[in-house]
Every structure is written in C-alpha cells, then in structure tokens.
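A selection of the complex's chains, in situ.
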Amino acid sequence: MNLPTKMMAAVLYGMNDVRIVDREVPTPGQEEALIKIEACGVCGGDIKIITKGMPNQPPFGEFIIGHEYAGTIVALGDGIDEFKIGDRVAVEVHKGCGRCKNCLVGKYTVCLNYGNFDKGHRANGFTTNGGFAEFAVNHVNTICKIPDSISFDEATLITTAGTSLYGIDMAGGYVPGDTIAVLGPGAIGLMSVQCCKAIGAGKVILTGTRDDRLELGKKLGADWAINVKNGSPVEKIREITGGIGADLVLITSGSEDSLQQALKMTRRGGNITILAHFDEPVMADIGLAVKNGINLYTVRGEGRMSVHRALALMSQKKIDGNALITHTFALKEMNKALTTFAERHEGAIKVVVHP
Amino acid sequence: MNLPTKMMAAVLYGMNDVRIVDREVPTPGQEEALIKIEACGVCGGDIKIITKGMPNQPPFGEFIIGHEYAGTIVALGDGIDEFKIGDRVAVEVHKGCGRCKNCLVGKYTVCLNYGNFDKGHRANGFTTNGGFAEFAVNHVNTICKIPDSISFDEATLITTAGTSLYGIDMAGGYVPGDTIAVLGPGAIGLMSVQCCKAIGAGKVILTGTRDDRLELGKKLGADWAINVKNGSPVEKIREITGGIGADLVLITSGSEDSLQQALKMTRRGGNITILAHFDEPVMADIGLAVKNGINLYTVRGEGRMSVHRALALMSQKKIDGNALITHTFALKEMNKALTTFAERHEGAIKVVVHP
C-alpha cells in the first residue's frame, strides 16, 4: 500500500479548542503497527480531556484525542508477527510499562509508570496520540483482530464492553443466576446490561433518570428498568429480590448519590463495582458496607485483556454494539460530533466519527 | 392434603438387586420437607451403587436409591418458612454437617463428616434414602423452588448442570470468550457444553467416541465435535486454537487416557477440571502440568449452591434439560430404566423415572 505522508487529525489546541488539521502520518516503531482508522467513538473521557484536561496528556497543539477506534493495519514495525497488513482490528487503551509491580502481576491499567512514555507506558488518546485521525500507531499489546462479521463502527464499542466485563471480573466474574443492578443508563451502563445477560446473570435491573434510555435498556435485556425520578430504586430492588438486595451492583454513573444508593441496595455479603469516575468527594454511609460485609471494587478502564472477551461476545452476537450507536459524523465534523455527544442531542448515546 | 402411609420405593437389597417394594412414607423432621416425587433421573452414580456399592450407604433392604429428583412439597417439618405446601421443587444432593472445617468455609460437598447422619450430614440417594420412591424427605438446604415454566422431568437435570457449573466455578468461573474442551459426551459432558455457551464461552469443543452423541453436542452448542476414533483430539484442538491449546478442559469421562489427553491439549497457563470419577489409578505425564503451569481442579458433585445457578439458566432457556432426556419409565419399571441407562439402549442418555 502506498501510504500518504499527511493525514487529517483532530488536535487539542487548548481547553475546548479542538481543531481539524493536517499532521504527519506516524511511523510504527518496534512492536507497533500503523492503523488506518475507519471509526473512532466519542467517550465521556474525551469530553473530560477537552473541558478539564487530564494528567500526563501530550501538549496542546500536538495531542490527537480519541481512544475507541477500529481500522485496518497498513504498516508494521519490527518484531510483530501476530498481525499482518490488511488485518481488520480494534484497540484497547492501556499498554502498561511491563516492568512495574502492577504490570508484572497483570494490572496494566494501573501501571505505576502511567504516563511515562520512556518507560513503555501508553494510553492512546490519553497520554499519547489517539484515534480521531486518519492513522494511528498502536503497540501490539493494544490491538485485537476483529472478524469480518463485525463492522468497524461496532468494533469501537469493545472498549466500552471491555470496561463492563472487567468490572464484573473484578467482583469475581462468575454471575450465573445472580441479580445485578446497573446504576446509570449511559453507554457503559447499557453495555453492562448486555454483558451481564450474555454471561448468564439472572435478573438485571437498570436504573436512571431518562425513560428513553431505560426503554432501550429493556430492549437490550434488562429485566427491570427503574426511573429514579419516580421513587427510590432501593425499595424497588428490595422488592424484586424478596427483601435481600442485589448480589452485585455496577455503578456506571458518577452522580452524587449513586454510591449511597448502591450501599443500600446491595445484599448482605454482596459486591459493588464502581466503573464511573467521581470528580468530587461523595458522602456515603460506608458503615453499611462494613455492617453488611459488602466489598467495593473499582475499575479504571478495560484490563486483563477484557476487550478480547468483549470481542468474543460481540462475534457471537451476544452483545450488540450497534444498538448504542446513535450518530455518525465525518472527521471534519468532529466538533459537531463532540457537541452532539456532550449535550446529548437527539438522544445521542454513542457517537462515532469516520476519519 | 391427605397423605398415604405407604408408598412404593426402589430399594437396594444387595449387589445388583433392586426391588420395588412398599415402604412407610417418611415424616419430615426439624428443617425438613416431605416431597411427593414426580420424576427422578438415573445417574451413573446409581449404577455404581448398585454394581459396586459406595461408602456409608444405608443397609441392604433399607436403602432407597435415586438422587436427581423433583416434585411437590406435601408436608413441612418445624422451622421452615422458605417453602410452603404445594411448592414445585427440585433437589441437590449434599447437605453438609454445617460444623466441620470444610462446611464452615462453604465446601459442603467435601464435608469432613461425610456419611455421619448424627452430625447432620446427608447425601440423599447415597448415604440416606433418595428419590426412586413416591415420597422423600429433604433438608431445607437441599431444596430449590422451580418455576412453572420448567417441567419436573427437566428439573431433575439441575444436579447435572450444577455439577458442570461447579466445575467451571472451581477453575475460576469467568470464561467469556475462552476456548473450552469438554472430554466425554455423557449427560454431564453435554450439559457442560450448554453451560459453557450459556455463560459466554468462546469456542467449545466436545470430544467422544459416539457420533450420535457428538452430533447432539453440536446441536446443543458445541462449535466442534471430535470423534477420537478418527485421530487424536489433541492435534485438532491445537489446530483450532492456533497451536496454543484450550484455556480450560473439562474432563467428564473417566476413561483411562482422558487425563493424559487433557494435559496435552490445555494451553500453557490453562486449567483442567475433573468432573469424572476415576475408579482406577491412571498413568499421566503430570510433568506436563508443571512445565506448562496448568492447575487441576476437581469436583465431587454440585457445590456452592450451583444448582440454583443451573436452575436460573434453565429458567432463562439458556440450557435445555429436555434435550438429554431420551427415556421415561414408571417406577414399576425401575430395573428396565436402570438397564436402559447402563447399557445405553436405544441411545439412552438421561433416563427419567416417574414414581
């Protein structure tokens, strides 16, 4: 393939200042591949980067955002035989340093050298350049081959599903027949509902404030969808579970009261996994966890190769990424894509950009 | 309900001597329920009891066999509010002593007081009377309520499915996307195939010697079914997995070479669970396990409340017990039922008896 030298990319020039500009096409190094990007999803993390910034991000004027992408391998650096040119692939975010105490035991999403490029860490779209561009370079560790049966658009959702799965994995992972409450019907919440059902959960209960999202949650497998505006979900979940509470609660919404609600709706001896980002301290009755022997797990993105598991479920049509994609835009319309997502125009859930 | 005082029961009078005789209907004690049995499945364990005997079994002339049964609660002893008369229920085998080092940490299938009735242990159909009878008494710990959508016949399969699930649970339990080989297409093997798929496994490969069973395995979800008469399954599984081997191997057949095969087809760092009973010592290259970091888990029946998980999957129609039921007989025909099962007449897989 004859590769161009220039490409279009969405570069962050400052707070709330994303520009579509020309950039050099990057060259893959040792153990890296160059991906021609076909689709890149907008995530809440992108909005946070644009509006507030994140630690360790590349400088303004250089930083190409975007971390949920899929495309075709068009060039390979040295030392890769896992992939070949022409492979259709999707990506995961985190490549750990491979040498710290966490990476060596498999916890690469919480690498102790997070943001330290020289020591081998990368989080494309966070601490290195990402996927709102025509091309991106990825380390072999962060690439998954996708089957022809999955579109590039849908494949961008494997990071979302990988996060859901990692959250379940953290809390034990084995849920057949369990009652699981999912707090928050955002993309991760809706995908969590699907993942729970795909791996045998019993009753799945989704809570939120927007009826359209809750309806979609039911279509995607939720057995109950509770609008918290109509009353406490705690009572309802107690009722559904014969007074006992949920075996597992997945918090996918960083709203002020979600932790407190979770503590009250989890059964004695049950578990909570927090997959949402809380920017502010929250007030919660942590004594309820102690009294009831509830453990709290946390997940920062998709670890333990969970994107590969997500891909397998997607290939088997057990989870549906397309159901969450409400809008697509060309890369030129990047700012419109961001606004549509951030302001939830026309019920936007997942917005995908096509470079 | 006006309960009879006499009932028909299949009683073991000696090796290979099962007689249908009249017995007193038992009375439920503290924390026990009396179940009017509607269906009881024949299991390999029954054949072993009849032909070889097992430790701690009740005396000849008293022992009512049968441990996979379902029916309706018709009387309750003191201290039960979990169930009421009229409830449709199925059972699990093991009720631990509740006081030994194993029971107290949740390992009730390997109770240290196994067979000690006075200390509270029971394994209905093994160490206490079982279900090939019109009525049986069960401790509250071994009863599961079944929904109307599940027939009594199908419900007898929850112990089979519970065993499969416990075997997967033992080896970590979290298998989305994993490649799992199931050795042996008996009832547990065929149910294991279904359970693996129901909880998100990737590729499931069934091996055996009988084409009809293997075909059924494919209908029930196996992605590959390998007849070992046509060549080594090890090679084929290596081929399917790109040379790496299976993530998990479930041994459900106690054939002489199944352990050795499993050791050779499991990937480096993978797991094996043995759910089959090996009566004789086997020769195996255990050094392969050490060299490849493979762990071996074992399961004696359905523990950790796995029958409840099995029931949940069955209620969701994610596993199908009916598919394994090939024959039904009246209790009077008990010996014909046993022969049909033991000699695999007419392709018998699961044979269910109706008292």
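A and B label the chains in the order they appear, each numbered from 1.
We take it that contacts are C-beta pairs under 8 Å (C-beta built on N, C-alpha and C of every residue); 3 or more make two chains touch, one makes a residue touch a chain.
Every value quoted in this text rests on a predicted model; they were computed, and no experiment measured them.
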{"item": "2 chains shown - copies of the sequence in the complete complex", "value": "4"}
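Note that only the chains that are shown with their structure count from here on.
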{"item": "Chain A onto chain B, rotation angle from CA fit, given as a multiple of 5 degrees", "value": "180"}
{"item": "Intercentroid distance (Cα basis), chain B paired with chain A, Å", "value": "39"}
{"item": "Sites on chain B touched by chain A in the complex", "value": "165, 168-169, 172-174, 176-177, 195, 198-200, 202, 308-313, 316, 318"}
